[in-house]
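Just dropping this structure here.
Missing here is one protein chain; the remaining ones are kept as they sit in the complex.
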Amino acid sequence: MAIPAPGSDTARPLGSLPLPARARPPLAWLGPARDYLGLVLLGVVLWLLLSRTNAFYSSVLASILIWTIAGSGLNIIAGLGGYPSLVQGAFYAIGAYGATLALMHGWPLWQACLLAIAASAFAGFVIGLILSRTRGQYFAIGTMFFGVVVEIVLTNWQSLTNGQLGLDVPLAFASMDQLNVAIAVTTIVSLMLVRLVGRRRFGLRLMTIREDEDLAEHLGVPTARIKLAGFVVSAIFGGVAGVLIAQYNGTISPALFDYYVGFVMFVALSVGGAGRILGPLLGSVFIVGLPDILNLSSGIGQLVVGLIFVVVIIVIPGGFMSAIDGAIAFVTKRRGRR
Amino acid sequence: MLLQALVSGVVLGSLFALLAVGLTLVYGVMEVPNFAQAGVITLAAYVMLWLNQTIGWPFWLAVAGGVLAGGVLSVLTERFAYRFVRTRPLAAPVVALGLLLVLDNSALELWGGDHVSLSPPYAGDVLYLGPTTLPAVGAAMILATVVALLALHLLLKHTRTGRAIRAVSQNPEAAAILGIRLERQYVIAFFISGILAGVAAFAYGPMYAVFPYMADEVLLNAFVVVILGGLGNVWGAVAGGLLLGILESLSAVYLSAAYQTTVGFTVLLLIIVLRPAGLFATGARRVA
Partner (left out) sequence: MSPFLAVKDLSKSFGGVHAVAGMDFAVDAGTICGIIGPNGSGKTTLLGLLSGTYRPDQGTIHLGDRRLDRLPAHRTVRAGVARTFQTTRLFARWTLNANLAVGLASEAPARGGAIDALLKDGPERLAALVGLPGRGAMICSALSNAEQRLAMIAVAVATRPLLLLLDEPAVGMSPNEALGLAQAIRRIRDELGITVLIVEHNMHFMMGLADRILAMAAGRKLAEGTPTEVRRNRQVIDAYLGA
């Protein structure tokens, strides 16, 4: 029994090309600029929320946004490419440890960031190459194991990572305000990059792989290369998110990055809407924000969260974004009738 | 030393095989990575404990109850969750993780997070096999595995149900055309997988401890085994389980206990690179 074409269940494709003809959206005359302007506005709002709300809400929002960055990366390989990667948490860890170690050795922030990016990209390249012949659930299980491997290495490579105790992160931003700006800007840039990739040939090719990899190969898409590139790009987003979480937390330890994190990042993307630009944001709000804000005791909280994963993914296959689409379509239709 | 390591390896390998067979059976018919099986093991162990220590049932009756509970729970995961995502490969890991959270945390809420022990009547006994020793709980693990897998073998080979399951895992479309009711095979495969999880709980609980996340790490090993043997390949899972158990046990003795699990992953890595369809695969039909 062949593994079904990867991603045959995801929401509508991102790009403009494959969309069915729809009613003109508002402000369509702005062209592509409309989406980017919207994202900039969103960024401003997020920054205001980050800097103006109390410490508790601000920290919850910061975690959400950092997860959104990592999730946007995942959106490229899993959302566009249809490959269920459960290893995004490992790149997140590599970015965090890479940047922190560089800062501890006195490197300036930008160099530390470059190192984090290079390290996560390299890890993505190696893992992508190793898993290049696997598809579907094989790929999911394989990536999950790399999450475990990274966790084991972080725990056991005492001389580098200080093991379970973790590391104190040298703070590289002059103030919390600066860090908040960095988080908001990086989030929006991540979302914009996904928007951009989704409309470029690279994104189109990833989507052909999601829809039918063999057919794509026979239409001239170099599927192996595109998948690998998509995976490396995803890893870089994860690494950048890692740099920010290390700076935000002040300390890092393997417990923050167990293999489960990569799993939950994938869940967040699926629940929010895989292949949709705002999917990772909505998913992160839900997965990271809700348990924090509702302050559920850990057992019941996790139980409820688990239940919600299952229910959401069954009831709304395309995630929250598709539910929002449905709601908008419903409203426009009713307005049209009047 | 070597012999002793081999003996513990067989014990560990039996556990891996037991779990891997359940996973691979479910994968064979439905293609879902059933991470939730860890939660089924946990709850089955707690049910045994509860029946035995709170309700006061005799040990063996409680074990039977727990094993049955495992089967029922596993079927419930299929009926209420997996069946809806059968054709949606991207959704399967999400549902699996959600179910695992629900099951593990149900145990946490119902019975608390303490490590407790399930003690069978033979808990302290030790068998002497020449120069090596084998705790009775270990012997029970091996025995339980052998009995469970033999029963499964007979079921798969010699009953209509077994033939139907094998047909579905080889070619679901053709099986459906031949009038095999897929829905029924899903339920049966999940039930068997749950029973095996229950048997694992009975054998594993006394060796370590019962707590809400008791099976999570073991299950990772079982997934290594499943890939080792080839997803969907039952006998590959048995052979792979024993192989990995012995490998890990040897490496714990000769290398370092801390990296015992890493050995498993190294094996996994080699398999994925060199033989992506599994060590014992006959064809490469599951991978590109």
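First chain written, first letter: the chains are A and B, and each begins at residue 1.
Keep this in mind: a contact is a pair of C-beta atoms (placed from the backbone, for glycine too) under 8 Å apart; a residue touches a chain by one contact, two chains touch by 3 or more.
Computed from a predicted model, the values in this text were never measured in an experiment.
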| item | value |
| --- | --- |
| Chains on display which the left-out chain touches in the complete complex | A |
| Residue of A:Leu46, A:Leu204 or A:Val261 in touch with the missing chain, whole complex considered | A:Leu204 |
| Option touching the unshown chain, where A:Val221, A:Leu256 or A:Ile308 are the choices | A:Val221 |
| Contact set of chain A toward the excluded chain (per top definition) | 12-13, 17-21, 201, 204-205, 208, 211-212, 214-224 |
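Everything below uses one rule, namely that only the chains that are shown with their structure count from here on.
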| item | value |
| --- | --- |
| Of chain B, residues touching chain A in the complex | 27, 31-33, 81, 84-85, 87-95, 97-102, 104-106, 108-109, 113, 169-172, 220, 223-224, 226-227, 231-232, 258-259, 261-262, 265, 268-269, 272-273, 276, 285-288 |
| Footprint of chain B on chain A - complex, ascending | 1-4, 6-10, 78, 82, 84, 86, 130-131, 133-138, 140-142, 144-145, 148-149, 152, 156, 213, 263-264, 266-267, 270-271, 274, 299-300, 302-303, 305-310, 313-314, 317 |
